[in-house]
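With one protein chain held back, the other chains of the complex are shown just where they sit.
Moving on to chain A:
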Amino acid sequence: MTATILTPTDLRSACEAFTESRGTIRIQGAGTAATWAGTAGTADVVVDTTGLAGIRSYNPADMTVSVGAGTPLAQLQDEVSRNGQRVAFDAARVRRGATVAGLIATADSGPLALGYGSMRDLVIGATVVLADGTPARTGGHVIKNVAGYDLAKLMHGSYGAYGLMTEVVLRLHPAPEVQRTVALDCTLSEASGHTRSLLAEAHEPVSVEWADGTLLIRIEGTADGTAARTRALAELTGGRALSDDEAAESWQRHVRLVDDATVRIGCRPSRLPGVLGRFHTQAVAGLATGVATLSVPAAQVGDVHEVVTEAGGTSVTRGATEGQVPAWGQQPSALRVLQAVKHELDPAFRLDSGRFGTWLEPAAVASAGTGTRDTSTGAAPSVAASRAEPRERGTSGGEKVRGAAEPNGPTLGTASRTRKPTSPGGTGSAGTEQEDS
């Protein structure tokens, strides 16, 4: 059976892709992560996000930008670099055309994560279309904002299972004047030792990566400042300051190694040498972030899962693996909540990511009792029963009074005030009738 491919270009057509189609849906970006965390199965409909492209609003002075979710990040970088700005994010597959939302949905990250975090730390707002066609906004256009739940986080790592991102608002950073790299050929455990001593100093590296035999330390800043720090770092580690060309080449090699990897792992940085040492294979290790990728044959993926899980870490496949190799090493502790969220946002299971093994399959979600299990008795009332419960508990009966009493505990001065409800508001019931599929 061939899937219908829908290519929405704006929010309206994105909503229609859900409301006017039937069957299961797979969200597809540029296809740069097609075999990560398993391979997506067949779906009745494929929503291609690449039509949701381009900058929607960009005021360089605010250092925020709003883009169509299917915009390739590399393209966005080009645009903002004209104003001396950047999205401080450098996952390997950006160069292959990965889309902004695809990078969010796969919770990807690159060496810069040490300095700037991953997409989750840079996304300040998003518009998401749920499986029933509901368009929902979260966050906003300002870098500091705590109003409402941060649903962009829910999309981070969701592999298209919770909804379709149509627009994303990102925080930008100034592009550094200069980047410099110090390199040193050494073993992983030597690199780990160097990392410890350099992190104890105040050189503030933005990336510390061991790329299969070479430790790469990147710093950013002013021309003068980085020159001084580069010397200090070279001295400290016995490494060498690379020329710009050499640095570019070393980081390109890093990208290739990451692209070739079959498993991505994360564990406490101090445990990485021990874990990776068990597998005599090509590897890249973020020695300060604890994130590493390695290339092992399919037959060994299970062993990697086991060793990493033992070390308390996470592991997931990043390439096609034949046979029955599970995509994920360990199961999330809060799987039941992930399932309950799936049930709330996509009760008809239209969005089929195929990326979470059996975690979010209908049978698993149903048997999990979606958040209503009474842990003291083990009873699992059905979802329908729990949703039918009256909701009037969801109100607080705070009586409004005014007085001089201080809150308990704090000695800081606090404001005393009262507040009347301003505009009338209220939300409808959360349950939405779902089109069948």
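The criterion applied here is as follows: contacts are C-beta pairs under 8 Å (C-beta built on N, C-alpha and C of every residue); 3 or more make two chains touch, one makes a residue touch a chain; residues count from 1.
Going forward, contacts and distances are computed from a predicted model.
**Student:** From the list "Cytochrome C", "FAD-linked oxidase C-terminal domain-containing protein", "Xanthine dehydrogenase family protein subunit M" or "FeS cluster assembly protein SufD", give the UniProt name belonging to the chain omitted from this structure.
**Tutor:** Hidden chain, UniProt protein name: "FAD-linked oxidase C-terminal domain-containing protein".
**Student:** Out of A:Ile5, A:Ala34, A:Ala228 or A:Ala299, which residue would touch the omitted chain in the full complex?
**Tutor:** The single option touching the absent chain is A:Ala228.
**Student:** In the full complex, which of A:Ala34, A:Val142 or A:Ala248 touches the chain missing from this view?
**Tutor:** A:Val142
**Student:** Of A:Asp78, A:Glu204 or A:Glu249, which sits in contact with the chain we cannot see?
**Tutor:** Of all options in A:Asp78, A:Glu204 or A:Glu249, contact with the hidden chain holds for A:Glu204.
**Student:** Taking the full complex into account, find the residue in A:Ala53, A:Ala69, A:Ala92 or A:Ala107 that is in contact with the omitted chain.
**Tutor:** Of the candidates A:Ala53, A:Ala69, A:Ala92 or A:Ala107, A:Ala107 is in touch with the missing chain.
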